[in-house]
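For this view, one protein chain was removed and the others were kept in their places.
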Amino acid sequence: MDNIHDLGGMHGFGPVPIESEGYTFKHEWQRRAFGLTQSLAGNTPFCADMHRHKIEQLSAVDYLQMDYFEKWTVATSELMKDAGLVDANELATGVKSFAVDLTKHPAVRPDDLVNAMKVGGDYTFPAESRVAAFQVNDTVRVLSNCPSGHTRVPRYVRGKIGTVCNVEDVFQFADAVAKGEGPAPQHCYLVLFKATDLWGEDAEAPDDVIYLDLAEAYLERA
Amino acid sequence: MDNIHDLGGMHGFGPVPIESEGYTFKHEWQRRAFGLTQSLAGNTPFCADMHRHKIEQLSAVDYLQMDYFEKWTVATSELMKDAGLVDANELATGVKSFAVDLTKHPAVRPDDLVNAMKVGGDYTFPAESRVAAFQVNDTVRVLSNCPSGHTRVPRYVRGKIGTVCNVEDVFQFADAVAKGEGPAPQHCYLVLFKATDLWGEDAEAPDDVIYLDLAEAYLERA
Amino acid sequence: MSDHNHHKDHTHGHTHDPVEDGAALRVRALEELVIAKGLVDPAALDSVVEYYERETGPRNGASVVAKAWVDPEFKAWLLKDGTAAIHSMGFKGYQGEHMRVVENTADVHNVIVCTLCSCYPWPVLGLPPAWYKGPAYRSRVVREPRAVLAEFGLTLSQDMKVQVWDSTAEIRFMVLPRRPENTEGLSEAELADMVTRDGMIGTAVV
Partner (left out) sequence: MSDHNHHKDHTHGHTHDPVEDGAALRVRALEELVIAKGLVDPAALDSVVEYYERETGPRNGASVVAKAWVDPEFKAWLLKDGTAAIHSMGFKGYQGEHMRVVENTADVHNVIVCTLCSCYPWPVLGLPPAWYKGPAYRSRVVREPRAVLAEFGLTLSQDMKVQVWDSTAEIRFMVLPRRPENTEGLSEAELADMVTRDGMIGTAVV
């Protein structure tokens, strides 16, 4: 979806707040918010793509005004609510009003949680499980459509022509995963775009380039 | 500039508030705000393009949260301040702290103001003063660049191919006018874009089209 | 997610909305200031608002439409040179200096928008409704006009071609709706009474 989160190429957000926003955590509640989402991701049925999509659905004003970790917390809360593990009143008050089946959603233990972080996710499928539609040096065009759900094509490359620079592994497809439709595995391609093709005469230098990794479903032969 | 005002094609703003926002004025202060801008446009050195550009420079959060007529008032206030006719403290308090030369900026009289509205602006130049670069049925591409100032090319047609359907009159060029650089007169063209060229498979029907009037400077032969 | 939205108090339309209160204060401060400085004649401010509220508005456009429905020569002129035809009826002035009238037919439906701003043909339609100026209409009607029109209660068949007119330059658009059936006996004035603002924006048929 082309919501406000798709910021690439927009004007109007001023200088980068380098000094004032060099922090990772500034407040203790930001630490708690980070830890809460990681803790809950382990025992409730959501994944990173679903979490991102919840954030993307915030109103533009909320997206731009809320702290990053508040957005995480809103998204986590929504996913917990969707899963029936909490309700709106509980979230508003912080007070438990009904019990959940902890045999299905056991709290993750400290060591297990840290180990899960150290292991990470598994997003790939065997390379030989799919035939790549494009090869290195192929010229491709990014499709002009934009699904209403989660997608990984920024608006600034939509309809643009680029060159395949690497055939990446076979990955799960974020658009499908975010919808709960399963992995829809496909090749991902490292695609090079010339800055002049994206920005015309605004390009700062004629040889500058932008690289994006794009799923096969986003591309057509140009 | 590609600020938030360039809304065409974005997702995330929900249904059109048809019933609740069918009004033209809902509050008396909106009437006053409208009248104030029209009254001041007559005797202070600003034009509609400059006024629009001030609105476009609002932060995205302000642009989306402020009432339409509040945005007008902010823009008018900024233009008055730029012209040295008011200062920030006066605007904050509503209290006059210095006098202006009213021989240079006489208040517009009621009849004169209404007559000015009835006459309107003059944005055209003699058709024979310029040779049109494009003709009806020419295929054109909208340039991919986006100036940092006021411009009349929405992002959703940038880099897209369309067909000239009419050679309009020779008009002043809003980009130049907004910068105070004079009219830079040039032809304007009615350009047809296929919905499928703009939105790909998202187009609702294969024959749907979108028409825009675009200045010659925005176009190149495709 | 709106039930979790602590910014919700800042949206418009509530009885005591801090944003709107701020706007009203800001406008009052500017008005008092420029009147004190002699830059604005309060009577002029009243006059211009009255002019738009009383002398412009969709009734003007409706009379143009009704005339086109009963007078084929006028209709041909209106579609060929909307500016001249509309000015000939006295509807001219700011935001109506250059007009293009686009005709709905059995096969084509037109709808107007200004995605970058809120340009609108003031002399024939008056000042625009708030939704025309808001982000939902402006963002969506160029991408999904049929979905937007359906929200207005207008469901178009796939056979009907939709033409969206985005007012990006100095030319303002107005839709000439189709004349309703079984209106042969009506006078021009009676026909004009049938024409709505939304019919001339294209978010409704007449």
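A, B and C are the chain letters, set down in written order, and residue numbers restart from 1 in every chain.
The definition used in the following text is that a residue touches a chain if its C-beta (ideal position, glycine included) is under 8 Å from a C-beta of that chain, and two chains touch if they have at least 3 such contacts.
Bear in mind the structure is a predicted one, so any value in this text is a computation, not a measurement.
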Which residue of B:Val74, B:Val140 or B:Val177 touches the chain not shown here: B:Val74
Specify the residue from the set A:Gln65, A:Asn145 or A:Thr163 that touches the hidden chain. A:Gln65
Contact with the hidden chain, among A:Leu113, A:Ala132, A:Ile161 or A:Ala184, goes to A:Leu113
Applying the definition given at the start, please give the residues of chain A touching the unseen chain. 5-18, 20-27, 29-36, 38-40, 43-44, 52, 55, 64-70, 73-74, 76-77, 80, 85-86, 90-96, 99-100, 102, 105, 107-114, 116-124, 152-154, 156, 168-169, 171-172, 174, 188, 190, 195, 198-199, 202, 204-205, 207-215
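Please note the rule applied: only the chains that are shown with their structure count from here on.
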Could you say which chain's mean Cα position falls nearest to the mean Cα position of the entire protein shown? B
Compared with chain B, which chain's mean CA position is the farthest off? A
Indicate the whole-number Å distance between the mean C-alpha point of chain B and the mean C-alpha point of chain C. 16
I'd like the Å distance between the centres of chain A and chain C, where a centre is the mean of that chain's Cα atoms. 39
Multi-chain contacts only, two chains or more: what residues does chain B have there? 9-13, 64-65, 198-199, 202
Can you list the chain C residues in contact with two or more other chains? 10, 135
